[in-house]
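Report on the following structure.
In this view, the complex is presented without one of its protein chains, the others remaining in place.
By letter and in written order, the chains are A, B, C, D, E, F and G; residue numbering begins at 1 in each of them.
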Amino acid sequence: MIGNPQADVLLDFDRGRRTGLDEAVFAQGKTSTQLEVIFSAALQRSASLLITRLSAEKFQKLAERWSAHLEYCEVSRTAFFDRRPQVFGHAPRVAIVAAGTSDVGVAREAERTLAYSGEASASFFDVGVAGLWRLLGRIDAISRFQVVIAVAGMDAALPTVLGGLIPGLIIAVPTSVGYGVATGGGTALNAILASCASGITAVNIDNGYGAACAALRALRIAAPVAADTGAAGTGLLSQSF
Amino acid sequence: MIGNPQADVLLDFDRGRRTGLDEAVFAQGKTSTQLEVIFSAALQRSASLLITRLSAEKFQKLAERWSAHLEYCEVSRTAFFDRRPQVFGHAPRVAIVAAGTSDVGVAREAERTLAYSGEASASFFDVGVAGLWRLLGRIDAISRFQVVIAVAGMDAALPTVLGGLIPGLIIAVPTSVGYGVATGGGTALNAILASCASGITAVNIDNGYGAACAALRALRIAAPVAADTGAAGTGLLSQSF
Amino acid sequence: MIGNPQADVLLDFDRGRRTGLDEAVFAQGKTSTQLEVIFSAALQRSASLLITRLSAEKFQKLAERWSAHLEYCEVSRTAFFDRRPQVFGHAPRVAIVAAGTSDVGVAREAERTLAYSGEASASFFDVGVAGLWRLLGRIDAISRFQVVIAVAGMDAALPTVLGGLIPGLIIAVPTSVGYGVATGGGTALNAILASCASGITAVNIDNGYGAACAALRALRIAAPVAADTGAAGTGLLSQSF
Amino acid sequence: MIGNPQADVLLDFDRGRRTGLDEAVFAQGKTSTQLEVIFSAALQRSASLLITRLSAEKFQKLAERWSAHLEYCEVSRTAFFDRRPQVFGHAPRVAIVAAGTSDVGVAREAERTLAYSGEASASFFDVGVAGLWRLLGRIDAISRFQVVIAVAGMDAALPTVLGGLIPGLIIAVPTSVGYGVATGGGTALNAILASCASGITAVNIDNGYGAACAALRALRIAAPVAADTGAAGTGLLSQSF
Amino acid sequence: MIGNPQADVLLDFDRGRRTGLDEAVFAQGKTSTQLEVIFSAALQRSASLLITRLSAEKFQKLAERWSAHLEYCEVSRTAFFDRRPQVFGHAPRVAIVAAGTSDVGVAREAERTLAYSGEASASFFDVGVAGLWRLLGRIDAISRFQVVIAVAGMDAALPTVLGGLIPGLIIAVPTSVGYGVATGGGTALNAILASCASGITAVNIDNGYGAACAALRALRIAAPVAADTGAAGTGLLSQSF
Amino acid sequence: MIGNPQADVLLDFDRGRRTGLDEAVFAQGKTSTQLEVIFSAALQRSASLLITRLSAEKFQKLAERWSAHLEYCEVSRTAFFDRRPQVFGHAPRVAIVAAGTSDVGVAREAERTLAYSGEASASFFDVGVAGLWRLLGRIDAISRFQVVIAVAGMDAALPTVLGGLIPGLIIAVPTSVGYGVATGGGTALNAILASCASGITAVNIDNGYGAACAALRALRIAAPVAADTGAAGTGLLSQSF
Amino acid sequence: MIGNPQADVLLDFDRGRRTGLDEAVFAQGKTSTQLEVIFSAALQRSASLLITRLSAEKFQKLAERWSAHLEYCEVSRTAFFDRRPQVFGHAPRVAIVAAGTSDVGVAREAERTLAYSGEASASFFDVGVAGLWRLLGRIDAISRFQVVIAVAGMDAALPTVLGGLIPGLIIAVPTSVGYGVATGGGTALNAILASCASGITAVNIDNGYGAACAALRALRIAAPVAADTGAAGTGLLSQSF
Partner (left out) sequence: MIGNPQADVLLDFDRGRRTGLDEAVFAQGKTSTQLEVIFSAALQRSASLLITRLSAEKFQKLAERWSAHLEYCEVSRTAFFDRRPQVFGHAPRVAIVAAGTSDVGVAREAERTLAYSGEASASFFDVGVAGLWRLLGRIDAISRFQVVIAVAGMDAALPTVLGGLIPGLIIAVPTSVGYGVATGGGTALNAILASCASGITAVNIDNGYGAACAALRALRIAAPVAADTGAAGTGLLSQSF
């Protein structure tokens, strides 16, 4: 039948079984009804879910019966479905560095995605290079991390400066903060891609989730993926649009 | 008559007389014939000229009779017509800071434009922020200048870092150095305009000439324009397209 | 803890102490809660603040306890936190020239930023070049200023015409006024950067704050920065995103 | 047969007969062989042609047998095939105003297109608004024309200023003169379309031919089109791509 | 005082006196307060006004005291202030041709602007070329007009087809109707400028007002402007942003 | 009279009679009043209509008297006016393949347009290539269809992979799903057009209606159009903007 | 070894065997050496090839030993390797319609690609809609074809007009003919995608090859693909970049 929400949302739990990757749900553009269909399907299979881009308004519209299943964070607009925040068994291996207060939401999305997958991270916020001393005062601490997620909008000069100072992998996330030529984040993205520092990588604008997934992929270099990739809690996420 | 070069090139020497501004000639897109018509007109009035965007090829094609009148610089693609490089009567008031070797041509265009107008400048080249220590090692010297022309391509992070470190006027010139998303210099320009450092100004891509003119305008704040604005050597240039 | 607003907003009062620059707060995209955290931090240190891009709606949502601390201007969408409008000790040194009624908000943002820093300015509004006589009738008054902030949207022909008529520093602010090809202000920005008048500088679209900061930088040419740059009231602002 | 040049070039002489419009040929992108096929076809029917965008290189490559048929102008890159420049029977009704020396080629293309159709024009070159007095000194003469073709590149402020000063129809031609944000002429085009002066019309970048055709259409208002629109010498051109 | 609406809105009634041009007011982006300041100023001088881009919402928010002065049209979002629709003393000289129902608002803006200036027009709506016979059935009637305003969105093929069929002046108005690549009207605008029909002119997207002003300029070719250009009803409008 | 809705909406029922094409109505941008004028006209002629882009809000605002005539589908935002969903007399000849849940609305618009014209289709949803096995598991079923409509947003890799696997006609519909560089669907569109698989065709972003119309055109290859093209239920639609 | 041409060019002859699709080679950007490696590999397997985008210069640089194997067409820049032009066993099923002389090269690429696959076509050139009667005079002949490839540059109004007049499948190819806003063909492409005629499909700019492949896919609707898809002469091409 046309328009039956159940028919339109087909979660790939099979993929989860095959590859050990948990499902993540991109909530933007989905109706409350569609989300609740997804929750029901997950519940039925005792699956947990990461939900991204879930606005506070949409979260509040979800039927009350789901509230016990959801742990929600407004700043990052993410929710954990049937997974509690974890006690991490090791020191953080990922640093998340953000240039300004306005970049915090995206940085927190990366932090939450890592946490959902059992990976701790350390945050260094408000270290934009317009006030260079803030960054230089923390650069020794940052350079000890093997993976650094750098979140920056406007002219996104932070990743370039970082790139000349630290040896680790840098995954830069441009943000859509700004106005005029900075509207939408295209300038931040292009500045990162054109960086004169070598070996900076980029993900899509505002994609804190994707940066965390890339970090999870990279961390497997330290602990190579065994034949059984499906170990709970360390699996890579895959997003359902 | 249609197509008569004399009829098509009308230099505004009258404007020079009225406002004290020397004429500058944008050579790109002009034929050798058109340039020689301009030289003849200048010679007839004993006027001097600054020529910009004059490629080495075009310079060599000019008739030999003009060689004694022209002092040419290949790096900046500029020539002085009937004006010799000057002995400056005061210490440089303008710093020209360039991020990479590839930005030198544009930086030199600014330097030459200032020199043509009797204004000395100090150069700080190859101080891109991907190697931050190069800049930090010279920042005390740079911050003593009241006007800083900052030339940078690619992601143009240099003006932002400068903006957080020095108190003077910053005139940033994006350059078209680069490939991929940096092609043409649009990324550098937008990064400068979107700078999270406050009070950075910009001119068009590769416009070292314009940056120098803006610096000349600003320096009048120190020595306000008298009723007689036409004083030789300090006049502002105006460009003839 | 994730999402703690106190943790996400880290004002750089230390920078203020080091460089004498007061902090400015970009309110757009910040929640009322985040703004109030900033106010509390400022109050605790007896600091004053300039707030920009504060809409009337957001201003009215701020808790009443802050109203005594805020002097708000709806046209410019700016507020002074714990700083009263000042009696200026000298004649204005900056002219603010705006092309149309729709550009007034941006022009007022520049005016208020200058006033916050103790710098008076003179306004010349509604002098767009489509009615050239309005501008020509005031050009003598305008040309007496050493720094001119020119605010214009649409095709932004005003800065070009000004550039051929006045000798001072011109800082042009494109505005996002307009529709069709003028939407967003990109045409105005490009027209300014491509100006055939020499030595025009530009800041980002609608960035009246940035133009004022550039003017403050330039005015230091007249009164060079002493070792102690932190003199109250004349310090350069730096914006917190 | 594939690739037979005769088969690929089908001039619409029939249209000429039906509507009284002469054929114009856009030479850019056509080979010498294709052009010569067109010339042969025209010769066979005793037709005259206007050729546009014919570079000097391509003109010189044409077989010598055509030289007696062609009157060529290098500045405008146009040629008349079997039509001599005319003695005009009335005073010019169209003014062609160009901002800079670099705009002359496009202005001349308009002038030549008008001349081909038997319409005289008056030229006012090098009157860009960066030197406003040049324009103001001639504005009385320009404002006497009922149709004004305004040619300008870079920021194209000229049509806006004209629009506030003269009552006639203004057909603006943006040119591709310039570099950086002015590259290709898009900024000039957008500035014209966004003009805050009312009632400015635009044609494509560098399209002097099109502006002249629009002027010819407008002039029919004075001398309305009779049933027999095919009167020689005043017919509107139509271009063959 | 900063923010005084009276100070920010300076109507150029003097220009009206000098050039005989009535003032038009662009209401979009102006507050009700700003509009009422303008009305008061007009009332004081017994001036009439054309208001454009006045949404029904904003119109209804205006204080009731102005309702007797305003004649409002919701489709075109225009209002006449103290000027009644006129009885035209001659047959229409302008045809307004629109491609689709969605283009009607813009077409009506042109119609109303002409009417305000005392110029009648004839409308031909819903004649888009996807249903070619609708246009061909009316082409004889349309081709009798000396000036044709062609309004079209999406791919805007209408002006090109018209250009090959009628001899008069064509002023094309692209509209922002559409989605995907047609969003905002840029495709329609570019298609018009790139038209392979000769001599089509364009104005900005959705600018029905501007097209009417261009038509008024062109119609002066038939009835040249006398020394006294201020004759009521035939004056050209100038828009106040 | 200006602004009379009846005058502004001119349905081309004559075209329907001439070419056998039913009329489709693009509801976006039309007011409820305009839609009801269209319904009245259709009712008067006993015509049926397909309405596209009809939001739930606008549907609910329609006067109750029309509810019995309209069969509405919220997911596809389409309505059938006086035409009931059909019992199809043959097996589906078109496959509709969609990459993600967010693409379902557009896919359903295609499905409904086909159904309105009497053509059944088979749906294959949520088979995006990021989880390749979902697609490979169904590729045999899909490759049996002669026409495949492929709906995909973001990077739109689905049509390329399909193109290398199936022999039939592929009509790809990019969708505007996504954020950052995927905003608006331009990236999806360009990826489809640049596909390294051969012979993929594209329609406008989100244009499920257009893809269905193209499929209807293609299916005529199997059952060539007879002289009488107007057979009810199988006619091609034409859209009224 | 790095840089060994043999290692870098891996033709997918296996794919040919599996799917019955012949290989096509995109010559642009390949060196003569790379092309000759491909020819050798084809010769060794007795395979035939279609080569596209092969400039006359590059063709002439190929070693003489290949000349007997290549049948070259300069207009379309294509060559057949070891396949002779065919005698077609049935009447043409595809019409190729081109708007202007400058579009002929792209049209011929489509024609040659069809011919290589054993499919005849009929050409209708120089029928751009600026001269509508040329098209209307041939529309009856064109509308008899089930598949029409429409090639048009500039504003590409031809496919829209065709779409309203003929019932068959329309595959439109935008071309990069033109200057100013038409540069590169983006305007033509967007105009086609935004067409107000229903059911027009598009391929990439200048992609005559792709349009022919799409036509071949569509023609299978008439003669459905059997289990053995590899029948010589009707196979679909796949391009090797």
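Everything that follows uses one rule, which is that a residue touches a chain if its C-beta (ideal position, glycine included) is under 8 Å from a C-beta of that chain, and two chains touch if they have at least 3 such contacts.
Not measured: the values here are computed from a predicted model.
Considering the complete complex, the chain that is not shown touches A, B, F, G. Contact with the chain that does not appear here is found for just one residue of A:62, A:115, A:129 or A:196, A:196. Contact with the chain that does not appear here is found for just one residue of F:25, F:38, F:75 or F:191, F:191. For the options A:78, A:101, A:121 or A:204, the residue in contact with the chain missing from this view is A:204.
By the touch rule set out above, subunit G reaches the unshown chain at residues 2-3, 7-10, 12, 14-15, 18, 26, 28-30, 34, 53, 174, 176, 184-186, 189, 204-207, 238, 240-241.
If you put the missing chain back, the residues of subunit B touching it would be 73-76, 99-104, 108, 111-112, 125-126, 128, 130-131, 133-134, 153-154, 177-183. Although one chain is hidden here, its contacts on subunit F can still be listed: residues 99-100, 128-132, 154-157, 160-161, 163-165, 178, 180-182, 186-198.
The criterion applied here is as follows: only the chains that are shown with their structure count from here on.
Chains that count as touching both subunit C and subunit E, per the definition above, are D.
Residue numbering shows that subunit B and subunit C use the same positions for more than half of their mutual interface.
Subunit A and subunit C have centres, each the mean of its CA atoms, that are 35 Å apart.
For this pair, subunit A with subunit D, the centres built from the Cα atoms lie 57 Å apart.
Residue positions of subunit C touching 2 or more other chains, listed in rising order: 99-100, 128, 130-131, 154, 164, 178, 180-182, 186, 189, 193-194, 196-198, 204-205, 238, 241.
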